[in-house]
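Just one protein chain is left out here, and the rest sit where they should.
When the chains are written out, they are named A, B and C in that same order, and each has its own residue count from 1.
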Amino acid sequence: MSFSTDEVNFLVYRYLHETGFYHSAYVFGQESHISQSNINGALVPPKALISIVQKGLLYVEAEIATGEDGNERSIECLSLID
Amino acid sequence: MSFSTDEVNFLVYRYLHETGFYHSAYVFGQESHISQSNINGALVPPKALISIVQKGLLYVEAEIATGEDGNERSIECLSLID
Amino acid sequence: MSFSTDEVNFLVYRYLHETGFYHSAYVFGQESHISQSNINGALVPPKALISIVQKGLLYVEAEIATGEDGNERSIECLSLID
Partner (left out) sequence: MSFSTDEVNFLVYRYLHETGFYHSAYVFGQESHISQSNINGALVPPKALISIVQKGLLYVEAEIATGEDGNERSIECLSLID
């Protein structure tokens, strides 16, 4: 499993567009030279960034729930920014 | 587990800054009214977006490895954009 | 005769809008705090920046034509950038 800077940038670019931050999307597209990346945008599903972030949180949740001793613990109010 | 739009926006804003996309960061900060969010930036660790995306991929990897029948499968070349 | 920075900024902002540079107009509006200026946009005629620049060139033309000795001289190919 690995990913490139270009891939992350593309997900961020799509996120900016999909959420209506059109000026940000334009400027980021220019500043990151998004049009010169080799990514086929047609392969990227809608809301891809949000989807992967959600799964990342599920992973964190699983890590915390298991704990170091392998015992499950309860999770309350786990948030993206902690 | 849940997260708000403000939280995702903050991670994206930080990402733009940390990767040196200063014009994009400025414009996104303005367009998303980042300064009006209630997020305490001091609580957000460096490279938070990259970190959560990596964990999201680990989660996807685990999903694929397990498969529907519960049997493990090999994973080759799983990438962020597939 | 005098003019303020706010006035020049407003003419530039209008120019960006009128010529279809919408991302630039947005960013400049934010960066120059255009909404906090006291200028009544309704008083600013269309293409105001272009109009004043044209008159500035006519003034330069007159200066050159007259010369220091008061005698008229011919003008050829006077351009905005010389």
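Simple rule for what comes next: a residue touches a chain if its C-beta (ideal position, glycine included) is under 8 Å from a C-beta of that chain, and two chains touch if they have at least 3 such contacts.
Note that the coordinates shown come from a computational prediction; the quantities given were computed from them, not determined experimentally.
Listed for chain B, the residues touching the missing chain in the whole complex are 22-23, 26-27. Mapped onto chain C, contacts with the missing chain fall at residues 1-5, 7-8, 10-12, 15-16, 19, 21, 23-24, 27-28, 31-32, 39, 43-44, 48-62, 75, 78-82.
Heads up, the rule we're going with is that only the chains that are shown with their structure count from here on.
If you average the CA atoms of chain A and of chain B, the two centres end up 3 Å from each other. Centroids of chain B and chain C (each the mean of its C-alpha atoms) stand 45 Å apart. Residue positions 26-27 of chain C each touch two or more of the other chains.
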